[in-house]
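Of the protein chains in this complex, one is absent; all others appear in place.
Chains: A, B and C, in written order; residue numbering restarts at 1 for each.
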Amino acid sequence: MRFLRIMLASAIAMAVTAGPAIADTAPDPQDKLATVVNSGGKTMKFDWPMLKIGTAEYSEGPTGVTVFRFDHKVLAAVDVRGGGPGTVNTDWLRLSYDTPDLDAVVFSGGSWYGLENVTAVGTALKDDGVRTGMWDSIALSVGAIIYDFGDRRLNEIYPDKRLAQAAFHAVEAGTFRNGASGAGRMTRTGDFFKCKAHSGQGGAFRQIGDLKIAAFTVVNALGVVTDREGKVVACNPEAGWPKNLRTADLMAGLPGSRRGNWKGDLNAKRNTTVSLVVVNQKMPVAELQRLAVQVHTSMARGLQPFATLADGDVLYAVSTGEIDAPEGSAGLSSPEMGAVASEVMWDAILASVPEQPKPVPVVTVGKDEMRGWGAHAGDYRFSSYVSIRITEKGGKLFAHATGERDAFAISRATPVELKSAGPAMFTIPGRYPLLLKFERGGDLTVNPGSWQQSGKRQ
Amino acid sequence: MRFLRIMLASAIAMAVTAGPAIADTAPDPQDKLATVVNSGGKTMKFDWPMLKIGTAEYSEGPTGVTVFRFDHKVLAAVDVRGGGPGTVNTDWLRLSYDTPDLDAVVFSGGSWYGLENVTAVGTALKDDGVRTGMWDSIALSVGAIIYDFGDRRLNEIYPDKRLAQAAFHAVEAGTFRNGASGAGRMTRTGDFFKCKAHSGQGGAFRQIGDLKIAAFTVVNALGVVTDREGKVVACNPEAGWPKNLRTADLMAGLPGSRRGNWKGDLNAKRNTTVSLVVVNQKMPVAELQRLAVQVHTSMARGLQPFATLADGDVLYAVSTGEIDAPEGSAGLSSPEMGAVASEVMWDAILASVPEQPKPVPVVTVGKDEMRGWGAHAGDYRFSSYVSIRITEKGGKLFAHATGERDAFAISRATPVELKSAGPAMFTIPGRYPLLLKFERGGDLTVNPGSWQQSGKRQ
Amino acid sequence: MRFLRIMLASAIAMAVTAGPAIADTAPDPQDKLATVVNSGGKTMKFDWPMLKIGTAEYSEGPTGVTVFRFDHKVLAAVDVRGGGPGTVNTDWLRLSYDTPDLDAVVFSGGSWYGLENVTAVGTALKDDGVRTGMWDSIALSVGAIIYDFGDRRLNEIYPDKRLAQAAFHAVEAGTFRNGASGAGRMTRTGDFFKCKAHSGQGGAFRQIGDLKIAAFTVVNALGVVTDREGKVVACNPEAGWPKNLRTADLMAGLPGSRRGNWKGDLNAKRNTTVSLVVVNQKMPVAELQRLAVQVHTSMARGLQPFATLADGDVLYAVSTGEIDAPEGSAGLSSPEMGAVASEVMWDAILASVPEQPKPVPVVTVGKDEMRGWGAHAGDYRFSSYVSIRITEKGGKLFAHATGERDAFAISRATPVELKSAGPAMFTIPGRYPLLLKFERGGDLTVNPGSWQQSGKRQ
Partner (left out) sequence: MRFLRIMLASAIAMAVTAGPAIADTAPDPQDKLATVVNSGGKTMKFDWPMLKIGTAEYSEGPTGVTVFRFDHKVLAAVDVRGGGPGTVNTDWLRLSYDTPDLDAVVFSGGSWYGLENVTAVGTALKDDGVRTGMWDSIALSVGAIIYDFGDRRLNEIYPDKRLAQAAFHAVEAGTFRNGASGAGRMTRTGDFFKCKAHSGQGGAFRQIGDLKIAAFTVVNALGVVTDREGKVVACNPEAGWPKNLRTADLMAGLPGSRRGNWKGDLNAKRNTTVSLVVVNQKMPVAELQRLAVQVHTSMARGLQPFATLADGDVLYAVSTGEIDAPEGSAGLSSPEMGAVASEVMWDAILASVPEQPKPVPVVTVGKDEMRGWGAHAGDYRFSSYVSIRITEKGGKLFAHATGERDAFAISRATPVELKSAGPAMFTIPGRYPLLLKFERGGDLTVNPGSWQQSGKRQ
C-alpha cells in the first residue's frame, strides 16, 4: 500500500509539475544503508575538551554529516550571505540574547534534505535525556547544508536522521578530519571556472595564551580555493592553462576565462560553503556577531568568487565562555580577534582540499586480454535514475547511459569508447577523466576511491 | 549498550549543567506511540483543491503536527516577530526571489524538537519520489513550532519524523480541523493573565469573486483570545472577575491584574502563535512580504498581548499563483488584500478556541462507597518525570507527586486531599480544577478528554 | 544663473521622466518662512526632566517637526514595519551594542525631504559644541518622517534644517503638545475608508513606582483611529453611515465598505505613523528590541488597518537607564513592560486626534449682499502648483483651479459653485466640506483654522 501511495504521489507530481523528470520507479530507499562514523580524511588533533566532533557517512552516496557538540550550552551568532542557504533556527540567533543556549552545530550534505540532520541532533539530545522539555533546557541545534547532488554523483542518497544521530553519538574531543569526510565527503570547488575539483571539510586551530580559536568549514564553493600566494589550490584545468594557475589571472580573463558549453547553469544554486568559528573567550553577543561578519567576509580571499547567488554560504560563530576577556589592552580587540580568526579560517579552507585523483594513462593492451572484454558487457544500475550499459563492438568497449540522466562523461545520447587503463580498468580521457573498474564480483565502480560510484550488475 | 550511553550522556550532562534536574532514568521512548491522523477538532470545509492539509497526533502526549501541502510549488514570504521563534529555512524566503519553490508548511508541537517535523516533510517528498536532488526540484518545506511542554502536561512526548510523515501522507483537500487537533492539540492561551485556557488551531476561508484567501493559526499565545466586541473568549478567571470579561479592562488593571505567585516566569519563552495566510492570486514577492507583515501585525487585535518576548510568533504568507491579479482598479490593492486577510485571520483565531472543560462539582458520597476508595491507593506513572502517589488516611484520599516534577495542583511537597466528583471520579477544586478518574483497568486518567494525561498503575 | 540651472534641471527632468508634471516656474522658496516654535495642540504635562521636547512649524504649509532630546546619551532600538519608511541611521541601532549613544529622536513632516530635519539635529549638537568629532562623542540623531503633501494641502513647503534646529533649540522638559502641532501638524487618518480625518501627534505618560513610561506618536495612518470600545474616533463618514461607527463593522464590510472612485491609489505610499516609547529603566538591548516589537505590534488595535504597504510605520524604543531594574519579581517582566507600554501608546494614539472642523451650513443671503460678491472674482495663488480662479456669473460665484493641480474639491475641469456660509464665507458641501474665506486684505483662506491654506490675490 505504501508503494501504491508513492505511485500516486508520483502521478500527482507528474501531473502538476512542469519541472524536471520524475522517477518512474520507486526512489532508492535509505533504510538499509550502512553508517560509517569518524572515517576518512586526514586527522587534525587539537586540545579543546569541551568541543566534540563526530562525522558519519553513507559510503554508497557518498554523502555525510558533521556534528559539532559543545559540552555545555554556548553563545552563538550567525551570518548568512549566500544566495541559496539552507538553515535551521537562525531567527532565534538573531535576537541578540546574551544567554548561552546552543548545544550543537550540524553541517550536512544532501541539500535541503540534509536539514533533517540538524533537527535530528536536537531530538537525539532529548531522546538521550540530556535535554528536556523545560523551557530553559530545550536542545538548540543549528546548522546548514551543502548541495552534493546533480552531476557530482550517480545517485541521490542523502544524510538522514539515522546518520546524524550516529555522528552525534560518535562525537569525540580533540579530533577533526580534514578532507573527504563527513559533510565534506562529496563536495566540489571551482565550478565557476569549470575546475570541478574534489573538495572536503577543513579545520584549523590556534592558541594564543589562554585564548583558543578554532575554525571549521565545509567547502563546496562555486569559487576556487586560493592560497596566500594567490595560487589556485585545486582545479581540473582547461587545456593550455599554465601549471602555476593564479586566481587573479583567471579573474582578469573574465568573462572569457570561464566560458563554455554549460554556461547558463551558473545561476543554479548548487554550491555552498558552511563554516563555524569558535572562541573560548566570553564575548558580548554584539561582538560575537561582528566576529561572524568579519570572518565570513574574510573568506572571500581563500574562495574566489565567494557569496555568489549560486552559493548558500552560512557561518556560525560560537563563544564557549570558558575564559574571561583579559582586562584592558592585554586582550585582543574585536578587529584583532576577527583578523586572527580569519587567518585560522583561511587555514581551514586550505586544509579542506583533499589530494586530487591522478589521471590514469591509457595503456595499450594485447589482443588476448581484449578478448576478455566482452564479459563486461551488460547493464549496471547506479540508482533509480542512472544506469550504464556496456556494449562490445569490433573488439572495443562502449558505454552509454540508459536511465533518466547521464553518468558524467557517459551520456545517454551516444555510446563513448572506453580506453584501457590496466587490467579490468578503463578510462574516458578529457578535462575530467573518468575511470571505470569492473569488479570481480561483477559490479562496476566508477572513479574508485573517496568519491567512487558503485553500479550493480543487473 | 545504548542504555549505557544514555547513562553516560546523563552523567556528563549532570556534570556540566547547572540547569534543571536531569532524568535519572531513561527518557520515555517515542517509537511505540500510535499515530492518529486527521482526528479531533471541529471540521471546517472549504473549496480549494490545490491546498491539502493533514494532521497527526500522539494521543499519549497529547501533541501533534499539522501539514499544509501545496499541489505545486508556490511563492512564500515569512514574518518572524516573537521573542522565542523556532523556524526552518526562513533565510531562503528572505532573499526575495520571485520563483515559486515552496512545497509545504509544517506547524508542530514539541518546541524546538518539533522542528524535526518540518524537515521530515521535505525528506518525505524526496523518499516518495515527488521531489529529487535536481537543484530546481529540491523539496522546500518550511515551518515553525509551538511550546507544549512544561506545566501543560505530565510527559514530554514530542511530534517526530514518523508523526510528521504520517500527517503528510494523510493530507486531503477542503478540510481543516478547528480546535484541539494537530499542532493545536495541547496549546494554551492567556497565561499572561493566568487564564491557562485550553486552545487549539483555527482556520478560516473567504472567497471574493475568484480570489480565495485562507488563514490558519496555531494559537498558543501568552495573550488572551479577544473577539471583535473586545471580550475575552476563553479564560479560567480569577475569583471575583466579572462574567463578561473584557480584555481592555484586564489591560487597564495592569500591572495589578496579572500579579500572582508565579510572576518571574513571564520571561520564559513558553508561548507562540504560528500562522499561515494563503491567497490564490499571483503577487510580486515584495507585496507578499507586505501581506505577511500586515496580517501578522493585525493579529494583535485578536491576541492581547501579542508578539511578546515569551511568544515565538511566526507567520508565513503564500501565493499559489492560480489566478492573475485583476487589471487596474478591479482588484484589491495591497492594503485591502491585507485588511481582508487580517479579518480572515481574526476569524481563524476565534475558530481555534475549543470548548473548555466544565468544572466538576464536588459531591457528597455515602460511607459505603468511601470504603472502596482504599483500592485506588498506589503509584501511577505518567512519565519518567512524573508519578502520582495516592494514599488513603482516615477514610480520605490524598495525592502527591513522587517524580521529579509536580503534577498540576498535585505537588511533591504536601499531599492534597481529593474530593469526590462521582463514581471513581475525584477533583481538586481551584482556579484550574483538576479531575482524576480511576479507570477500571487500574490506571489513572487526569483531566479526561482532549487534554487528558494517562498514568499507569505500577 | 541659479535660475538658469534650475530651468536646465527641469528641462532634463522633463526629458527623462515619464512621471508627474514638472513645475514650469521656480518652486516656492523656503528661506523666508517664519518659524513658529512650541505652538498648537493641547498641552500635556508630565514629570521627566531628562526628556525634552520641542516643536517647530511653518504655518504656511502648514508642516512641522518634533524633536525629542535626551539630556544624556541613551540606549535605543528600532522597529520598522511599514511599506514606505523614511529613516536615518537605523542600521546602527540594529547592531545591538549595549552602549547608550543616542542623543535625539526627530519626527518630521515633508516625507523624505523631512529627513533633513533628522540630520539637522545631529549637526546642531555639533555646532553648539555639545557633541564633537571624537568617535565616542559624535551626536546620534535618528528619526522618521510622515507624508503630508499631495491632496492634504495646496503647497509643498517642507520642514527643513532651519526649522529642525529651531525646534531643537526650543526643547523643554515636561511638556508635549497633543494634536495639530509639530510633525503632526498636517496629518490625516482613515483614508483607507476615505475618512480623511484630520490627525496630529499624541503623547501619554504613566508612572508605576519609580518606573516611567512615555509614548509618543505622529499619526498619519491609512487606517482609522479606534478606541478601546471599538469605535472610530474620527472620520468624515460616507452618507448613510451610522453615528456610532465601529471599526469592526467597516472591516466586516470589506472590500465594499471602502470602494470609491479613487481606489487604485491605496498602493500609494502616502501614510505613516512614527512612534517613540521611552522607559527610564535600564534594559538589556535585546529586551529593548522586544519592547519595540511588542509595542509597535500592539498599535494594530488603535489604528486599523496598520502597517500596510501604504504606511511607513517606524517605532523607536529608548531606555534612559536612570533607574536599575528592580530585583527579581518586584519588577515588570518583559511582556508586562510591553503590555503596559502598549496601553500608554494606545492612549497616545487617542490623544493625537484633534477636534475636527465642523461643517459650515449653507445660509441664504439677501440680494444686496450678493451684489458684493463680484469683488471676490480674481486669481488667488497658493503655490507654484495651485491657483484658484474665482469667477462671477449670473450673480453666483464659481471657482476652478488654474495651476497644475486641483485644489481639493475645486478641480481644473469644471467651475464649481460656491454656496454662501456667512459674510465673505463660502462653502462647497460634500463628504469633505470646503470653506473659503475672503480676507479683508484681499487674500483667500481655504479651510480657516489649524489646517488652513492661504492664497495670495494676484
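By definition in this document, contacts are C-beta pairs under 8 Å (C-beta built on N, C-alpha and C of every residue); 3 or more make two chains touch, one makes a residue touch a chain.
Values in this document were obtained by computation on a predicted structure and should not be read as measured data.
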item	value
Where the missing chain makes contact, among the chains that are shown	A, B, C
Options A:135, A:176 or A:306, residue touching the unrepresented chain	A:306
Options A:338, A:354, A:433 or A:455, residue touching the unrepresented chain	A:338
Selected residue (touches chain absent from view) among A:175, A:297, A:411 or A:452	A:297
Contact footprint on chain A, counting only the chain that is left out	81, 83, 192, 208, 222, 228-230, 248, 251-252, 254-255, 258, 263-267, 287, 290, 293-294, 297-301, 304-310, 328-329, 332-336, 338-340, 342-343
Chain not shown, touching residues in chain B	95-98, 284-286, 289-290
Chain C, residues in touch with the chain not shown (by the definition above)	5-6, 9-10, 12-13, 16-17, 19-20, 22-23, 26-27, 29-30, 71-73, 80, 83-92, 95, 110-113, 115-116, 118-120, 122-123, 126-141, 147, 149-150, 156, 158, 160-161, 169, 268-270, 314, 384-385
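FYI, only the chains that are shown with their structure count from here on.
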item	value
Inter-chain centre distance, chain A versus chain B - centres from mean C-alpha coordinates, in Å	37
Multi-partner residues of chain A (each touching 2 or more other chains)	95
